[in-house]
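Only a single protein chain was left out; the remaining protein chains are all shown in position.
First chain written, first letter: the chains are A and B, and each begins at residue 1.
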Amino acid sequence: MSNPTTTRESRVSRTAAMGLMLLLAVYFLLPVYFLVVASTKPQGDLAATNGLVFSHFSLFENLRTLFTRSDGIFGRWALNTVLYAVLGAAVGTLISALCGYALAKFTFRGREFLFSVILGGVLVPTTALALPLFLLFSATGLVNTYFAVFLPSIVSPFGVYLARIFANASVPQELIESARLDGAGEFRIFFSVGFRLMTPALVTIFLFQFVAIWNNFFLPMVMLQKESLFPITLGLYEWNGQTARAPLLQESIITGSLVSILPVIVVFILLQRFWRTGLAAGSLK
Amino acid sequence: MSSTVTRTRLAVAAATAGIVVLAGCSSSGSSDKASASSCEPAKGKVTLQYWNTVPGMDKVVDLWNKQHPNVQVEIKNISNDQYGILGNALKANKAPDLAQVGYDELPNLRTQSAFVDASACKAATAAKSKFVPWTWSQTSFGGTGVFAIPQDTGPMALYVRSDLFKKYNVAVPTTWDEYATAAEKLHKADPNLDITFFDPNNAEWFNGLLWQNDAKMYGYSGDKWQVSVDSAQSKQVADYWQKLISEKVVRTDLAHGSTQMYAAYQKDQIATYVGAAWGYSMFRDNLPKQAGKWTIVPMPTWGANGSSGDWGGSTVAFMKGSRHLYESVEFNTWLNSDPDALALENKLGGLYPAATAGLDLPALQQGVPYYDNEKIFDVFADASKKIDTSFAWGPTQKTVNLALQDAMAKAAAGSGTLTDALATAQAAALKSMKDQAIPATAGK
Partner (left out) sequence: MTDLATRSAGVRTTPGGRRRPNGGGPRAATVAAFVTPFFLPFLLFYLVPVGYALWQSFRVVRRSGGQYGTSYTTFGGFEQYGQVLQNTEFWSSIGRIGLFGIVQVPVMLFVALIIALLLDTPLLRAKGFFRIVAFMPYAVPGVIAAIMWSYLYSPQLSPVVDLLNGIGLHPDFLGPGAVLWSAANVSTWLWTGYNMLIMFSALQSIPQELYEAAKIDGASNWAIAWRIKVPIIAPSIVLTTVFSIIGTLQLYAEPAVLRQISSNISSTFTPNMLAYTVASGNNYQQAAAISVVIAVITFVLSFGFMRLTSKKAGL
């Protein structure tokens, strides 16, 4: 934009760049656009009308069906998702921050070893953990409870990794030292100095963990049998498998998908800058 | 009934079930007392646990509970992940007294020591005469005990779009040879029309076809399971469908029960459906515009062999750990043979009864409006009597089904044949049984 010399080369480039981006934008938007259109249609129009063109508007009808189906189970799933993903990410962020801060700011025996063990955890495929966890949890009676999904979800080695980097980058050692000189305890220092300085970074960690839980379909699938404990993803997957016997579910799957991704998309867009700081820090180390 | 559950979900459900059961074995070393447990009536009031997946079963149980104040039944619906929940409970030693189990899952659960033999109860052994013979043969494991009581079945028949057959002047087939000829004629008359679809991911359905041809997939002799999934009878069925697939007169791109399948029927692209009794409501509910166009006739036969096949259906099993075997038998036999109970189950849950008395239910004697007021259940009742009683499922049926499906999908996609798929399934059967340390060998 600030380039004053508009050569022919750059005009061609400009057009090419714009064209390419527009094409990609269509690609990224297409499924979501389809979802928006489809969720406004009555079930009968789904197969009968063009999927990219609006027909009879019955979004509100669809929403009512969605939220009243099976005694309002969808609302329950939404609530569960919030509990698993939001609360889980919040707790996870806090413990990651504590651990990462300690790894960054304290010197103690075995620190690097501990860090490399945790870092190794980043590479463990989480799906590989689900089945052994299921066995262990069924031995302790935790299977088919909120905790079966919640507890494993709060652990994020990647969060610790980020927290360590952020703590190193944003909390000056001198501040900690001077707080110590003032006689403050380590926890007090963490919450008054470290936590405050790390806040933008913590939002990033929170977002990462939120997405990880929100995306983790496998763990709830293995752990949960009670529909009332399902997160939205598992619930919609179940419905998607039942369309064979109940094709009317289709409209609810579509509307449910839209209802569940829209708020997340909006929040993501609003919090975009936190992603960028987090990703930059995460990748440059 | 099995079609309500998605395959993948089913696989995981079974996975969890399997894991749980095995884990149970490794920790506690469960024991299968093959000998019958004692059968004493309880003193005082008894509460039974009964887990099932049937819609409306609560109403049926209410009926029992009103009539039997001393034997109260509590039910739990486990239609979501049936075998996962069961396996879980078995592991924790919290299995119910009674649970719904599909016929093809009975041997597997028995190898996991999930059942108790109720044959010490006279009422249990006496119930034999009340059920369609093949069902009893499976729940009694060939007369070696009473591990479950049959509940419903899926006798197979041919659903026919009679209007399309009339339109193209093609006779409704009565043998599989005629069916193949009809397939060609219909496809020639209208290139967009196929006689049916072959869903490679539906081993349960294909097994029903094998069953119809008296294929014996499993036997037991000489202290070993005899595995003959790829027997000559099976191969005959496989070759037949392979030919239809190769000639492209059947569709292979439709999953059973999918929206795509209904859309194809809706668009008059498919003329028949090889289905079970429980399927009648699928068409009625999903293709309302085609009312009056459908009729149901007996399955095409293999030459002079008039047998039919079965696809789906369930039993109510006596689960290990039940403390009230006597009362469980009382309730279980009532549930599955009392005309009032059967009528309710048919009305609310759509069950097609396994009890012979059930076949005479008034509801099953009437014409069905959707099918042009024909008495379609006469066809199913007749089919149900013509099902091979000696057919037996394998102890690793689910694994074999999955292997068969994967290989059938390859065949449908043009690499390999359905006969190859049978060979793959045979190998998978032997291997999975070896993995479970079940002695097995290839049958003659």
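In the analysis below, a contact is a pair of C-beta atoms (placed from the backbone, for glycine too) under 8 Å apart; a residue touches a chain by one contact, two chains touch by 3 or more.
Only a predicted model underlies this, so the values are computations on that prediction, with no experimental measurement involved.
When the whole complex is considered, the residue among B:A263, B:A343 or B:A357 that touches the unshown chain is B:A263. Across A:L59, A:A90 or A:L129, the residue that sits in touch with the chain not pictured is A:L129. In the complete complex, the hidden chain is touched by one of A:A89, A:V160 or A:L229, namely A:V160.
Annotation for chain A: contacts to the undisplayed chain at residues 1-3, 9-10, 13-14, 17-18, 20-21, 24-25, 27-32, 34-35, 38, 46-47, 50-53, 94-96, 98-99, 101-103, 106-114, 116-118, 120-121, 123-129, 131-133, 135-136, 151-152, 154-155, 157, 160, 186-187, 190, 211, 214-215, 217-218, 233-234, 236-237, 240-241, 253-254, 257, 260-261, 264-265, 267-269, 272, 275-277, 279-280, 282-284. Annotation for chain B: contacts to the undisplayed chain at residues 6-8, 11-15, 17-19, 21-23, 25-26, 29-32, 34, 107-108, 110-113, 199-201, 220, 225, 252-253, 255, 258-260, 263-264, 395-396, 398-399, 402, 405-406, 408-410, 412-415, 432, 435-438.
The working rule: only the chains that are shown with their structure count from here on.
The geometric centre of chain A is 41 Å away from that of chain B, both derived from CA atoms.
Interface residues of chain A, counted against chain B in their complex, comprise 47, 131, 134-135, 138-139, 141, 143-144, 221-222, 225-227, 237-238, 240-245, 247, 250. Residues 3-9, 12, 15-16, 19-20, 23, 27, 78, 80-81, 84-85, 88, 91-92, 255-259, 262-263, 266, 282, 286 of chain B are the ones touching chain A in the complex.
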